[in-house]
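The complex appears here without one of its protein chains, the remainder shown in place.
Chain nomenclature is as follows: A, B, C and D, assigned in order of appearance, with residue numbering initiated at 1 for each chain independently.
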């Protein structure tokens, strides 16, 4: 990941917070956030109505016409709208604040007659970016807030609603919430699959000829895994809260479905841990291969040096210029009849002896040992 | 393990999932899964009947004839069949979905009158592959689903039933479920035994002359241990659930047996952790041996270089061509009577001094020290 | 961080403690602590009064005049004052002792009619220094103690009170305490943001040309993270205590706000853990780069040595001075017609052979392998 | 530990299990297990009787004669005998199976009127081998099974019983069980003491001149610690169960003693963890010493090479044979009057300069720095 992306992410974790010390529950919209698009689904066992609205005025009529209404707000650029919805449905100020200050941890909180759930949601086609999905569940309504309009994980739920599939079930309290959470959670699997492939590729590289950047690529994988883990661990707790706390807004038959959803999150966590250990193992192999490579290089250097340095010394000796004519003690070998062949033979003997030493040490031959040949 | 196997495994963890966002509880069979074979065991205290059936029509008659019926489905290729069984025995849609989407975590869930248990099961003779065993326990029936027909862990239970051993006991609620789970769990022990042998072999290799691939083989062992751990840890939780939650489908006397089963799983986990630490320890030995080997190689190189480089310098000096005839200061040593012997003696003295230095450093001799000789 | 700062910090953790074995509950002021400045806020739904007082005499009148009074003491240099306040509001001796012996862990304790909370608070503009904020909450009063006068995190709360924002809410039991804690906790985020930037800078350095001090800078980051963690973890427990223990001094509607506060602390802890792992990962990259660099250096050395040492040996051979005139066996090559070109060709052949060997080993070329070229 | 011992241990963990899938509760004796020796202690407040019996026929008479009877079976070679005892005292089939399939985890289970306890027990004088002690506690009997006859930890309890010490107390339910468990647990301390001595010896070796096998010896220590840990951890849980679960077979006054026993086990676990960290620390020292040694060797090599390689180059220059008579440009230095002294002086100057460089780098002198001299 480029350092630009990282910078943005750091920023993201902080920038939309109100300044430290600001009064709690003050709704400050991020001016750079996209303008909201509002879609309303009116649902009954018999049919449905899907309308796009501009402001909140149309909502009371819809609430009267349909037994259940799902209001989806795409884009958080209008704090006033959030405020209005809050007033209309009696939503708590702190929850509304959490909607606007995205990058919250997943949570499930009950306020009087409303259940508030925050869930991080992958954005299909945008890699590892995670968007905050905020849900308010009431007796006859569900309000969802997403950070940005466009290509979200919830489209398939809409398709099913339009087709009338499971529309009746959605009238049960909390079922539509479950369906949306399940859709969001399911989109983590392709991300993990991609990690699996990156790790496979890394393993191939490491066992072949590793490039220098291997450790960094492993680190990138770990970073991505960590970012998913940070999103998914709190999600598990939030689902646990939904499962355990009795709440009339979640029917018992819906709870069975939420248990399934919880199982999926646990499975994601399992996979995350597995990949994390895998990534750690790859680092180990890489470093041990590096040590092995250094060891092998050292061995070549040592063999060559150990072989030739003594020989070079010997030829140096007979390159000295002592005056053989001034003393019979001065390098008489130079005048021997077989002087040169003798020296060559001596050097050959030394070389052979050193070879034997290397073989005994296991540095040459058999393709094994601490720094054996590659083939 | 080859990368092919790994690829398949990654695939396996994902491929049979319904696409993200699909409606929950929709039963989509994997078209590549084998066609199901259905075997039915009718059991009474007095006798038994074993029939292979083609479709679900024969089942109602069997249920009337026998106080207890075990239906085993081998192969998940027919989603319709699963649907029919679900309708006949009033099984929950989500549970049926879990049957078809194999690679679930082990779990035990109670739905109204039915207990649903998922347990991963080793496949004898297929190495580390794990198959999903799904069980539905009712008042007078047990339905099991396996991924593939053929050589499974449950055969010995069938043999015992045919021989009439413990047939009476199997009429107690939950006992047959226990017997099947116990049989599945017992098949993990040979896998662990094999790991033990691989680790022994690795240790032998490392203490002898380690090959380059040692770290990778250790990693493979860890990977296999991890895959068993991922299967067995949730199994422990599932058994705990069965042990603790009161449920009329599990008789108290059966609970004693499940406790035994739980003990076996804990024992498997103990062994897994033990092997994991062992594998970690082997990596440590290997890397420390590698460091030792590098250290030793360096020592040889240093001894040889340190010994000969100064000597080579000296012989180089007396190989210079300064004109001795032009000045009495120019290398008069060359003309000395004992010049050559003197230089040889000088070099011998230097060599001896360096030897003493090496011995004092502990680099030569005594077979010990940070990089001592091997023998 | 300089060693001076460290020394001071160690000192801080110990120096203001009473000597071991001193009687419990004895109030010994630190003579070097700043003289206290006392500010009193009288609050009612209708208005407020802010006065600076010199001693405690004015307090009873204020308590009568206003339904709620917030007394803020800045500076712990006057143990007598603390004692007087303790007597006036019936505060427990041990709690008063904790006020004076700063560097306590965060805690929330209930004494009869008073709630006592200790929270570490960052000091804006003083880096990683943390100050102890002690709060006593009673039915109609809140007393806060800070270590030093001047620039604190609580100023924004005062600003809001003066402006009348949320003044009514502050009459609810515990709400003002929440507001102060929230303000203090919010000031941890800029610290974390700064850590994020330091880690980004470190990563840039490591992937470029790391300086020697990288490991130490990473260690400094870890140290700072640890110091925040030591402050924040107990804070989480303290907030949990406030959330869970029923206490008439914390209204139920206030509890919702405290839950939000608790969420922020958990988010800080998440970020801390994330940065800690990031810092650990950077150390790994740095060390692996170092190994890589050593490996690469070794490779250059080995290539050069392996290439030239044999050649140098050969030229050494033909630099020997055997007397060619005394024997036909003595270095006849020197007299060959093509002797010199032959030797040059021989050396070229050897060099080419070694080059081939290096390429086969992957030490030269293709920009890859365990210690490939940088580009 | 030799690989033979290891192999045996692996075997041990698996071999006596019934084959996977065997029916539960089937008692299959290990044919290689020693034939049982049965000793019966009849106990009353007034006296005792100790008899060795051949088969179970004599037991009913003893049970009538004495208020409390302790039956000790040494050797598990006779499954029939175990079966008979089981029938006589109404012991559960699964418990009997656990008696025969040794290498169970420690556990305490209550069956109707019988308490069943399994505890691993060191074998004095047999090193790290652990034997399974199985106890059945009833209203008026205690049955113990040991794997092998001879030298066990329980002898001292017998000695005390014979001497009449505490005989009365043994009539309290569960007290004799406690006495036996306490005796078994006390025998772990000498094992730990031995580990302490091995670690001391290892530390001495590492700080002196470490031999190559140090890492492996540390690993052996860790392995032994792990094997004790595997035995002792479950024991703690089993004792906790005995302490907490109300059971008429364990009197309240006996519970006080069991608490003491539990404290001993916790103390053993503390020591184990301590030794484990110690062993880890020793590995660290060893590896850091190895790095230090490599660093030091490199330094010697570098000093020598850096010193002599440039000098050797210089003498090589003046060993060239350029024809001085053919050109005044060809090595006129050779003919200078002070040529030779000049070159010697030049080389001395270079050597001194390099020495200064080494000292500035901290490679020579002061006995400190990253790779300082040993003394």
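We take it that contacts are C-beta pairs under 8 Å (C-beta built on N, C-alpha and C of every residue); 3 or more make two chains touch, one makes a residue touch a chain.
This one's a predicted model, so the numbers in the text were calculated from it and none came from an experiment.
Trainee: Write out, one label after another, the shown chains that touch the chain missing from the document.
Mentor: The omitted chain makes contact with C, D across the full complex.
Trainee: Given that one chain is not shown, which residue among C:105, C:148, C:198 or C:236 touches it?
Mentor: Touching the chain that is not displayed is residue C:105.
Trainee: Over the whole complex, note the residues of chain C touching the chain we left out.
Mentor: Listed in rising order, the touching residues are 3, 6-7, 10, 13-14, 17, 20-24, 92, 94, 97-98, 104-105, 107, 109, 111, 209-212, 215-216, 219, 222-223, 226, 230, 283, 286-287, 289-291, 293-294, 297-298, 300-301, 304-305, 308-309, 311-312, 315-316, 318-321, 324, 331, 333-341, 343, 374.
Trainee: Spell out the interface residues on chain D facing the chain that's missing from view.
Mentor: 153-157, 160, 165-166, 178-179, 182-183, 186-187, 189-190, 192-193, 196-197, 200, 203-204, 207, 256-257, 259-260, 263, 266-267, 270-271, 274, 277-278, 281, 284-285, 288-289, 291-292, 294-295, 298-299, 301-302, 305-306, 309-310, 312-313, 316-317, 319-323, 326-327, 329-331, 361-363, 366-372, 374
Operating definition for what follows: only the chains that are shown with their structure count from here on.
Trainee: Do the two copies chain B and chain D share over half of their interface residue numbers, or under half; same or different?
Mentor: Mostly different residues: under half of the interface numbers shared.
Trainee: Would you kindly tell me how far, in whole Å, the mean C-alpha position of chain C lies from that of chain A?
Mentor: Those two chain centres are 24 Å apart.
Trainee: What whole-number Å value describes the gap between the mean CA coordinates of chain C and chain D?
Mentor: Whole-Å distance between the two chain centres: 39.
Trainee: Show the residues in chain D shared as contacts by 2 or more other chains, in ascending order.
Mentor: 319
Trainee: Which of line, ring, star, complete and other names the graph you get from chains that touch?
Mentor: line
Trainee: Please list each pair of chains that are touching.
Mentor: A-B, A-C, B-D
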